[in-house]
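Heads up, one of the protein chains got dropped from this complex, but the rest are sitting where they should.
Per-chain numbering from 1; labels A and B assigned in written order.
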Amino acid sequence: MSQAEAILMGLRVWGGIGAVVAAAFLTIGIDRIDADARGAYVFRPLLIPAVLVIWPLVLWRWYLYETGRVHWHGRYDPPRRSHYLVGWLLPIGICALIVTGLLQRQSWPADVAPVQLSIPTEAVE
Amino acid sequence: MSDPRKHGFFVGYLPIPPALRGFLLVICVLLISGLAGFGLALGTAQDDPGQGAFRFDYGRQTVTGVVELTPYPLLRVTIGNERIPEGHTLMLAGGGKTNVENRAIPLEGQLAQVSGVMLQRGDLDMLQLRGGADGISAAEGVAPPMGTVPLGRWQLAGEICDGKCLSGAMRPGRGLAHKACANLCLLGGVPPVFVSTQPVDGSEFLLITGPEGDHLPETAYDYVAQYVSLEGEVERRGDLLVLRMDPNTLRVLD
Partner (left out) sequence: MSVKYVPVQWNPNKYLYDAVMLTGVGLFLYVFLYAAPGLLSHERPINQQIHNARAFGACAFVMLTVILCIGPLARLDTRFLPLLYNRRHFGVMTVFVALTHAGYVVDWYFAFSRWNKFEAVLFANTSYGQLAGFPFEAFGIFALFTLILLAVTSHDFWLKFLGPPLWKALHYMIYPAYLSLVAHVSLGILLDQQNHVFTAIFAGCAGTVGGLHLLAALKERRIDRTRSGGKGGWVHVCDVSEMRDGFAKVKLLASGERVAVYLNDGALSAISNACAHQNGPLGEGRIIDCLVTCPWHGFQYDVTNGRSPAPFTEKVPTYNLRLDGTSVLVHARPNAPGTYVEPVPLPGTAPETEAMA
């Protein structure tokens, strides 16, 4: 199996497991852990793509909710400090990438002429 | 307490505060006209993709000639037509990103009739064969001897392309943004073409092969679509030049 095939197979397996998790979570789990979801069904299909993508995270959070380990402190600590880091990294990264791209540009070497290095060594006729 | 909404405090589910209406209207107009303007500016900033094309307008071309393998299959035309004259050397390709080597190998050195649609870009052309025996089949008669004229070792500058996209299967069909597509064509056995900065013995397009007359070596794939210099043995087969590249001499130009 080539690496490309392996990667695509990995994605299919990931999505396949996600489908199983989605089936379980959206029919059983969601009602157990979120009161607002009880009796609300129309929005559930909308959640399927996310479960397919982040199912390990879904399982982990589901476990935390079931075991009562979700602490309220954690909900009120937004990652605001990284704003400052992003404020610098983003412009620096953007400039670096564009400059790198521009430096890699080549111009068509129209003035380089073909050079004959040697005369024919054999003649096939 | 003063009504905060008078200060232009926006709450999504409430009507827009009067103080903000003018500002937001300007933003909406700017956004819509800006997006349309960017669409126009970016749409019209595209480069000319060149004049290569599938010549469906010529109709199906059927000619006869001698099959040669470089290993990329060629046809040295012996009975031509209005578009493809006798004496012309045609590069042969399959549909899409495929080759016709399996069909051409049994016919090597023999007379064959080929049929398909032409791709053309200036002096460069290629024939995309029809499927199966409709595309290439043995023709009656004895194959006349076909000469190969060695032109010695040359140092050239230019770009390694896949011959099919370059000659018009895609517009644009060369350049770095097209590299993956070119690589895929070359992996599929489509004849590679070297575009020389200046003509070599009258021709700026050369069919390019491995050093021993084999397929394009793996190292060359990293250089596809870049402007490079390389050395190799050049030989003339009819009106087509074939360059047997020396992969050790590949060098990216500044």
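Following the convention adopted for this analysis, a residue touches a chain if its C-beta (ideal position, glycine included) is under 8 Å from a C-beta of that chain, and two chains touch if they have at least 3 such contacts.
Quick caveat: nothing in here was measured; it's all calculated off a predicted structure.
**Q** For the full complex, which residue in A:I28, A:L57 or A:L117 touches the chain that was left out?
**A** Looking across A:I28, A:L57 or A:L117, the contact with the absent chain belongs to A:L57.
**Q** Which of B:G96, B:G109 or B:G131 sits in contact with the chain that's absent?
**A** The one listed residue touching the chain not shown is B:G96.
**Q** Applying the definition given at the start, please give the residues of subunit A touching the unseen chain.
**A** Residues touching the hidden chain, for subunit A, are 2-5, 7-8, 33-40, 42-43, 46-47, 49-50, 52-54, 57-58, 61, 70, 72-84, 86-95, 97-98, 100-102, 104-106.
**Q** Spell out, residue by residue, where the missing chain touches subunit B.
**A** Contact residues on subunit B toward the absent chain are 1-2, 4-5, 7-16, 20, 23-24, 27-28, 31-32, 34-36, 38-53, 95-98, 170-172, 175-181, 183-185, 187-188, 221-226, 252.
Quick note on the criterion: only the chains that are shown with their structure count from here on.
**Q** In their shared complex, at which residues does subunit A touch subunit B?
**A** That would be residues 106-125 of subunit A.
**Q** For subunit B, which residues are in contact with subunit A within the complex?
**A** Contacts found on subunit B: 147-158, 196-200, 226-227, 229, 231, 252-254.
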